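For this view, one protein chain was removed and the others were kept in their places.
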Amino acid sequence: MLTNPRRARFHPKLSIFDAVQTPSEHRIQALSDGVFAIAMTLLVLELKLPEFPHSATSSQFADAIWSLWPKVGVFILSFIIAARAWELHRYVFNFVLNYDHTIIYLNMIYLMAVAFLPFTTSLVGEHSNLGLAVAIYSANFLMFAGTKLVIWSYATTHHRLVSPKLSAEVIGWLKKRLVFSCGVILSAILAALFYPQLGILVLVVYQLMMVVIPFFRKNVRAR
Amino acid sequence: MLTNPRRARFHPKLSIFDAVQTPSEHRIQALSDGVFAIAMTLLVLELKLPEFPHSATSSQFADAIWSLWPKVGVFILSFIIAARAWELHRYVFNFVLNYDHTIIYLNMIYLMAVAFLPFTTSLVGEHSNLGLAVAIYSANFLMFAGTKLVIWSYATTHHRLVSPKLSAEVIGWLKKRLVFSCGVILSAILAALFYPQLGILVLVVYQLMMVVIPFFRKNVRAR
Amino acid sequence: MLTNPRRARFHPKLSIFDAVQTPSEHRIQALSDGVFAIAMTLLVLELKLPEFPHSATSSQFADAIWSLWPKVGVFILSFIIAARAWELHRYVFNFVLNYDHTIIYLNMIYLMAVAFLPFTTSLVGEHSNLGLAVAIYSANFLMFAGTKLVIWSYATTHHRLVSPKLSAEVIGWLKKRLVFSCGVILSAILAALFYPQLGILVLVVYQLMMVVIPFFRKNVRAR
Partner (left out) sequence: MLTNPRRARFHPKLSIFDAVQTPSEHRIQALSDGVFAIAMTLLVLELKLPEFPHSATSSQFADAIWSLWPKVGVFILSFIIAARAWELHRYVFNFVLNYDHTIIYLNMIYLMAVAFLPFTTSLVGEHSNLGLAVAIYSANFLMFAGTKLVIWSYATTHHRLVSPKLSAEVIGWLKKRLVFSCGVILSAILAALFYPQLGILVLVVYQLMMVVIPFFRKNVRAR
């Protein structure tokens, strides 16, 4: 500005609707890791013993703990699904090298789904017998997988935001995973509307498959 | 100290009111990202079903979910505004290279506005029909835009804390955006005092414009 | 993809059950630090004065504060144990250089234990006289030490994920610590089932030993 005062006036070329790219990608990851960490820790806030006197006997206390199992189960399921979501988020943003306005906001929609997780988990922890509760819970995970599929497709089409060296195998592998996830979760939603417990069972079995089977397969290095 | 014991006594030149510059700028960004992540995730704590028995029927549950829509709407609006605020915060602190006492505290005032967000969101989620609630909510966003305008002006005047190569276009572009935001939010506050819903409408339309229009414009690289 | 369109079809070699290694290890540490920071700060949410009128006298207030001591004590104990757990987590992941699917999920189980901490702390803060409450609380710490022992063994066996230069002394030193911890915590659980206070005493004495004794020993530099 001082060196070239002629440029100090507002320049007409950049409108307020333009976005300016900046290279500080670590902040996107820091914000995302923060939202994941908080949502995963807030899940446990739902675990509360019902009120009862300090003079409670051991057996009253044991009953109260025992009655928490459905909530503990849902907590563990949500935690594992969030862990899987984070693992894929780490893949996606490890391969993305440039950040434009679009991917920042797609990621924000994704983080909104993460922030919703404690709420939908509490819904199904309280009312696991109601189809609508399980369907909303599953819809939260559909939002995870769907948004990530959009992000990945946007970033990799014509290698828009990823390294030109990223192989089609890795691009296709992640797409396949996400499409498969969307399909499974959609079927969980459908199942939940008729048999709520079945919807949960589909989610549990699918998560276990996706977490446990890779233990027995070799890890592939990308590049 | 050991090598020069004469200097071990308190030196009179540095008073306790002086500030010493240190170059660890990543900590400002880490603290800011942390506050953003927490505030954005805490927004969802407002979403709670009213108490009703575990033996609730599906239609009672559906009614309860349906009655949450105003809160969900405000949650989404706050989340998007926080996302936009974070995007601009990332711009500002990407260009700022030096950190003095003043900018650290201006940023603290800014983070205070971020920390207030879950509270003002809950006000308007509960009482969206009251002009004062909407006005306080809008004032929170005015605090976002206003503080950021002060930060940006302070940092860029005579290129005080930014690279001397930062172009006047980019400096002016961000100023224009922030001045425009302040104007729109001020008009939302005025509108809210007479027609609360109109105040919210102004905010919603403005946010949608600022998020959606840039999708269709090209991204400009700074430097 | 553009340079080699033949590879654009889904390649059969990578199945959705394969894991792809990516080198962004800082994100694992960021997520873990986030979960630790949140769990440690949420511990304090349990500290709440019982409801009483604003017109309370000083002595009523002093009584209420005084009655909080058991909770404050448990808060401090949990905070110190979390601090020790974080210190060891820092050791482990400082030495781990590669991240495969297995270690990511072992770490997730570990973080789940960290997220549980505010809940189990509140149990024992409310019901420190009940053996089951103290046993669950101790089991939370057993989950800390046990999972970390599995992580460390998995990572160091045949130097699978650590530097080939990491000495057997350091590997064995951390194993010894973790095995010793598991033993002490197991004995705390057993003690708690018969004498709840004794279980807590075992934990307190052990933590003090592990925190205080090293102050008086020299720090060893690894490599």
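For clarity, chains are labelled A, B and C in written order, and residue numbers in each chain start from 1.
Keep in mind that, in the parts below, a contact is a pair of C-beta atoms (placed from the backbone, for glycine too) under 8 Å apart; a residue touches a chain by one contact, two chains touch by 3 or more.
All values reported here derive from a predicted model rather than from experimental measurement.
When the full complex is taken into account, the listed residue touching the unshown chain is C:Ile38, out of C:Ile38, C:Val74 or C:Leu203. Those residues of subunit C that touch the chain absent from the view are 29-30, 33-34, 36-38, 40-45, 47-49, 54, 56, 58, 61-62, 65, 76, 79-80, 83, 86-87, 90-91, 93-95, 156, 158-159, 164, 167-173, 175-177, 180, 209-211, 213-215, 217-222.
On the side of subunit B, touch with the chain left out of the figure occurs at residues 1-4, 7-11, 13-24, 27, 30-31, 33-35, 37-39, 42, 100-102, 104-105, 108, 111-112, 114-116, 118-119, 122-123, 126-127, 130-133, 136.
Here, only the chains that are shown with their structure count from here on.
With centres taken as mean C-alpha coordinates, the chain found closest to the middle of all protein C-alpha atoms is A. The geometric centre of subunit A is 23 Å away from that of subunit B, both derived from CA atoms.
Subunit C has residues 34, 37 in contact with two or more other chains.
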